[in-house]
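Left out: one protein chain. Kept in place: all the others.
So, chain A:
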Amino acid sequence: MNIVWWHWLTLGLILIGLELIIPSFTIIWFGLGAVIVSIVLASLPSCPLSVQILIWTVASALLTFAWFRFFNTRLDRTKAGSSKGAVIGETGLVIRGAQQYDKGTVKFHLPLMGADEWPCVADDPLAVGDRVRVVDVEGHVMKVEKIAKGDK
């Protein structure tokens, strides 16, 4: 069987189409690789099969690598449903102060994870009325840090 350029193009389009059905973000690079091979084959019809497969392999690997290296910009994503993402960075008000190694209580504007009041710990002593920011969640305790006055 003699493989010509449009065979590669068809294979490439099928693989790109498969990406829609199986969203794994890997098949598309092999599809694009096949499209590149079809372009090479159209301009160089005498290219042997082994070289064609090699081009496909290298092109696919390069495209995958390039995506992760250069184009995979981490866009701002929603943090809904993530483990701590929705809570870290929230600011609240200390309503019960605490010394170090003691638990205080912090109150939030809106309920966070099912409650608007949480026990909290901090590295520095907390006084009633301090504004704090959540830095970590440890079980049922919020780890917070004080926000300096004027700091937003």
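By our rule, contacts are C-beta pairs under 8 Å (C-beta built on N, C-alpha and C of every residue); 3 or more make two chains touch, one makes a residue touch a chain; residues count from 1.
To be clear about the criterion, contacts and distances are computed from a predicted model.
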Listed names "Hydrogenase maturation factor", "Molybdopterin-dependent oxidoreductase", "Amino acid ABC transporter permease" or "Flotillin band_7_stomatin-like domain protein", with the criterion being the UniProt name of the chain not displayed: "Flotillin band_7_stomatin-like domain protein"
Contact with the hidden chain (one of A:Leu20, A:Leu49, A:Leu110 or A:Ala148): A:Leu49
For chain A, residues in touch with the removed chain: 23-26, 29-30, 48-51, 53-54, 56-57, 60-61, 64, 68, 72, 74, 77-78, 80-85, 87, 113-115, 119, 137-141
